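Can you keep this structure in mind? I'll have questions shortly.
We show some of the complex, not the whole, and keep each chain where it was.
Letters A, B, C and D mark the chains in the order given here, with residues in each chain numbered from 1 onward.
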Amino acid sequence: MLLGKVTGSVWGAKQAENLAGYRIAAVRPLVFSGAAEFREDVDERFLSDTLVLAVDRIGADTGELVLVAIGSRVRDLVAGEDCPTKNCVIAIVDKAVIGM
Amino acid sequence: MLLGKVTGSVWGAKQAENLAGYRIAAVRPLVFSGAAEFREDVDERFLSDTLVLAVDRIGADTGELVLVAIGSRVRDLVAGEDCPTKNCVIAIVDKAVIGM
Amino acid sequence: MLLGKVTGSVWGAKQAENLAGYRIAAVRPLVFSGAAEFREDVDERFLSDTLVLAVDRIGADTGELVLVAIGSRVRDLVAGEDCPTKNCVIAIVDKAVIGM
Amino acid sequence: MLLGKVTGSVWGAKQAENLAGYRIAAVRPLVFSGAAEFREDVDERFLSDTLVLAVDRIGADTGELVLVAIGSRVRDLVAGEDCPTKNCVIAIVDKAVIGM
């Protein structure tokens, strides 16, 4: 499970059955660069260069902080058993407090 | 399974069913920077910049050292079968001795 | 699940049963280096040095952007239960918009 | 599965049921820094800064080279079905030969 900022979206052309209809969010994980309290506005220096892709059934907007979980069970619970990926947005974050 | 220091908490706004009621802890993994014996006071140079998020049913306070396990079975044992993440705090660490 | 560019192919000589007949694509994941909109032409500075290998049943050409999912279920859905790897190309990407 | 050197131990205070009674070993993975043959004495420059934690039922001493496997099946085989982690020491290494 990771905490990250939604920074974009991906659209498929030719794709596996069952992927149609899912919004694919691109998420940059937070890294630690000193104590901070986050709501929505996350400074660039707190964001990793890595991109994690996840299906989003919750409706997170670009710029929002989210929790992304990775696993079969979460996929079944959140996106359905036939979804061909197990990376899922499970929460839009209201507040994150990271200390030293 | 990783050893890390609890450095914060995350609160969800809109979130997956079954995530409500879980405390989400933000944990920074320990990295090796020379032999040491840790109880609670972990120096900044022993902490990774990465943030790992985990559900905490044990009640770890910010600043405490914990073990975080990742897996379906541990989730079932520690947090319940319907918990939509498989990262779990499984122990508050009393002592960690890391040598060369 | 990751977003990457197909940059090559791998052919096995002596190999596990059931791997015969699969095209193995070599994929370089995208990393973030500033906001961009991608279709097919991905600049070198947006690509990681890591190589991820995945079976491709969709027919992605070298140079195309793809989504690669990793998991047992996706393997069953996309490549069949006896395929001895669970990294699968699940979509050829039409458009990816990555912001700040 | 990784190859690493046991560099310490961790003791839990408050912990998940079923974790009591397991020795938790702290292991630093080997990285490549030129061809070498290892028995027990592994030079600092061959060790990663990362710490991997694993249950040890084999009795590896600090300083010994071990193989750590990660998975549900290995946990069932080596540590028991109720062990709340799936990182396990599966071998004390007698000899490792790493070439160019």
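Criterion: a residue touches a chain if its C-beta (ideal position, glycine included) is under 8 Å from a C-beta of that chain, and two chains touch if they have at least 3 such contacts.
Given the structure is predicted, the values throughout are model-derived calculations rather than measurements.
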{"item": "Whole-complex copies, counting every chain including the 4 in place", "value": "5"}
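Basically, only the chains that are shown with their structure count from here on.
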{"item": "Rotation angle superposing chain B onto its copy chain C by C-alpha atoms, nearest 5 degrees", "value": "145"}
{"item": "Cα-centroid distance, chain A relative to chain D, in whole angstrom", "value": "32"}
{"item": "Distance from chain B to chain A - Cα centre to Cα centre, in angstrom", "value": "20"}
{"item": "Multi-chain contact sites of chain A, meaning residues that touch two or more partners", "value": "72"}
{"item": "Arrangement of touching chains [line / ring / star / complete / other]", "value": "line"}
{"item": "In the complex with chain A, residue positions of chain C that touch it", "value": "1-3, 29-33, 58-59, 67, 69, 71-74, 77-78, 88, 90-100"}
{"item": "Footprint of chain C on chain A - complex, ascending", "value": "7-19, 24, 26, 28, 44, 47-54, 62-63, 72, 75, 81-82, 84-87"}
